[in-house]
Structure formats: C-alpha cells, structure tokens
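Missing here: one protein chain of the complex. Every other protein chain is in place.
Up next is chain A:
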Amino acid sequence: MFEAFDATVLARIQFAFTVSFHIIFPAFSIGLASYLAVLEALWLWKRDEVYLELFNFWKTIFAVAFGMGVVSGIVMSYQFGTNWSVFSDKAGPIIGPLMGYEVLTAFFLEAGFLGIMLFGLNRVGPRLHFFATAMVALGTLISATWILSANSWMQTPAGFAMNEAGQFIPVDWWAIIFTPSFPYRLVHMVLAAYLTTAFVVGACGAWHLLRNTAPRRARKMFSMAMWMAAIVAPIQIFAGDLHGLNTLEHQPAKIMAMEGHFESHENGAPLIVFGIPNSAEKRIDYALEVPKLGSLILKHDLDAPVAGLDSFPEELHPPVGIIFWSFRVMVGMGLTMLGIGLWSLWCRYRGTLATNAWLHRMAVAMGPAGFVAVLAGWITTEVGRQPYTVYGHLLTADSVSPIEAPAVGASLVAFIIVYFLVFGAGTFYILRLMARLPRDTMPELDEGPLRTAGVTPGPAASKPHGGPHGH
C-alpha cells in the first residue's frame, strides 16, 4: 500500500513539474503571437518600418519560445497515458475528443503556418505572410479554448454518465464543452497570457530605454506594452473576481482553502489578509483579519454566512497551506501590475512615459510578473481541485497508472535534469536576444531629451528583411 501511495505522489510531482514548465511557454506565446499579428498589421497599414523591425525582433524570440512549448507539450499529451492510465481509460471518452479537436483545429494550424511566418516573407509576399501570422495567432487562441474546456470539465464536470466499465461517457457535448467554469477560466487565462506578454515586452522596452540603445523602437514597444497593462490589468481583476464567485458556487472547498476559512462563519466572515495556515490545528496562526470583508467580497453582503472547511469531511480538504499562499501571490502580482498600468497612464498624461527612469526600472523588475502570477494561479486552481482529478467523481489516488515507484521516480529525475538544461538554455538565449535590440535604422524625427548622439545604423541593422518587394 505504501508503495502505491509513493508512486502516486511521484506521478503528481512529475505532472506538476512538467505542466508548470509547459504553461510558461504558451502563456508567453499566446500573447506574443497576437502581438506579432498586431505589429504586422500596423506595418501593412501605416508602412512605418519601426513595426516591421519590431516584428522581426520579436519573431525570433517567438520561434525559440514556441519550439520549447511544442516539445514540452508533446510530453503532456503522452503523460496522461504513461502515468495516469486509469484516468485516461475512464475519462478518455470525454477529455480525449476535446484534446483531439485541439490538435485538429489548433496545433496543425499553428504548425502549418509557422514555417511560412518564420521563413516565408520573401516567398509569399506581405499579405499572405500576414495571413500566416494571423493563423498562428488564431491557432494559439483556439488551442487555449479547447484545453481550458478540457480542464474546466475536470473542475466542474457536466453532461456525462457512467458505463458499466466505470468510464465517463458523453451524454451532452454542449454541456461538456461549456461547463459552468469554462467561460470564466478561458477569459481569465487568455487575459493572463496577454498581461504576461505585455510585461515581458514592457520590460524589454524599458531596459532599452534605460540604456538608450534604440530609443525609437524601445519607446514604441514600451508604450504599446503599457497601454496593454493599463487596459487589461483592471479587466483581469474584474474577471478574476467573477471567476472566484463561480468557483464559490461550484467548488466551495477550494475557495475556503484560498481564503483560509477552516471554520464556518454564521454572521459575516472576515477577510484573512495574511497569516500562516496551520492545517494540523485547523486554524490560521497570526491571522491579520478585516472583519466582515470576506462576506462582502464573496457574497456582496457584510453579514452573509460563509461556510468553512469544517462543513466537509477532512479527507476531502484540498491542501490549504499551498493554495492560501499561491492565491495571495497571484493577487499581489495582479494588483502590482494594475499599479504599474496606472502609473504609466499618469506618466503618459504628464508626457514622461519615455523618460521616467523609475517607471522603467520598475517595469524591468516586473518583467517576470506575469509568469509568477500564471503559475500561482494554476497552482491555486489545480491543487484546489484535490483530492480529485475529476472533481467530485474520480479521486487522484484512483487515477494513477499501475507503474512502480522506481520507474516514475527515474523518469521524474530525467525530466528534471533535461528540463533545467534545455529550458534553462532556451531562457538564456531568449534573454540574450531581448538584450540585443539592434540600433534604430532611421534617425529620430523629433527633438527631445532622448535624442542620441550616434544615429548611424549599427552593423546588426544591415540585415534587411522582406519588405513590400516580395510580390
């Protein structure tokens, strides 16, 4: 028995490790693909070379990130079978077709047009090339839609029955695809991807503004990124609140763990801002609470009763310690991003967006913020689903393959070594690419404090690429 438990824990660690690495790349490439499509559209529309230069700069970075996303994604599509074979057999008839549609509608689309997007500008001309870029961007969004539909079904399953072999069988596909949590989760994740990309692009622009390497392009990308931050961050906080209320309705135990509510509150629950969850004693130590605010947020009523984890049997509690913290990390990141967005609006109003060095330094520091928030958010929702794989219907412990612990452990070690080597190298190459923004090819048109002494094109800029002559 101990051995079976051990293999389950190892399989969970392996899944958590590989999926955490994997989500980093789509979170970036979903947003970046859309950004590339916008840049190319602006180039075609305004014929300003700055957009094409930015497009080519980010395209190379996209290629590296996308490649990492592809190879780490293939691991995911086989890991269901290698480590979670019982889950695959039972939930395959429902989850499988959703992932099948993801492959058919999204992965082929991305892959089919990626080659043209990366290598084909001179072969197909700018218009068809833009079409290819748009198809890659569309593919990333379709992919997010299907995989979040599959994930949402595991969180809030609907539209199914069970057969005599113990399999989940489809009854109503509409209900399976559009489960109650799906619209909220999809919006929350796509916005998260856009914010993640905005902060990476913003950090890169801010870095080059601070170093004054290529002011024209740096200013352009910083300005675009800060518009995204200012517009999307508040929408994201609003969407996140709706997602939370939806979770309260369908997975109340998850919310209780996020909020740290071990006990039920009959007459208005406090908001526990910080504290140290003590699962053994079922309380939050050193809690910093605001009375009644919890009820106000969750029920929009100061005195509404709020049930706590004591209303669930203990074996069905999710691990409070992890998600209490991961939730706070996510929210903290979101609020900080909102702060940057508002600050940038103020600077823009004052005309100091391109010159405020403290804003730039802060934006550089916030470059990884989106990744941290995305990981923290996914940890919250996935750990919060425990102890189930299919919420309320299939326990994680009953989902795992009959593989012995040494085999799972050995493959886990192999994945850890390879991922850190390979994706560590990839991250290094991406950072180096970001640091090497070629100097602006054309002089600044407007006079200003940013005007650089040397406006001669650098050697790296002498690599002309594409252009309208491709017809």
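Before moving on, here are some points about what is shown:
To be clear about the criterion, a contact is a pair of C-beta atoms (placed from the backbone, for glycine too) under 8 Å apart; a residue touches a chain by one contact, two chains touch by 3 or more; residues count from 1.
Criterion: contacts and distances are computed from a predicted model.
Its record in UniProt calls the unshown chain "Cytochrome d ubiquinol oxidase subunit 2", which is the match among "Na+/H+ antiporter subunit E", "Cytochrome d ubiquinol oxidase subunit 2", "Extracellular solute-binding protein family 5,oligopeptide transport" or "Urea ABC transporter membrane protein". Residue in contact with the omitted chain (choice from A:28, A:43, A:113 or A:388): A:113. Contact with the chain that does not appear here is found for just one residue of A:242, A:414 or A:435, A:414. Against the chain not displayed here, chain A makes contact via residues 56, 59-60, 63-64, 67-68, 70-75, 77-78, 80-82, 85-86, 88-90, 92-97, 99-105, 107-116, 118-120, 122-124, 163, 165, 167, 169-171, 173, 401-404, 407, 411, 414-415, 418, 422, 425-426, 429, 432-433, 465.
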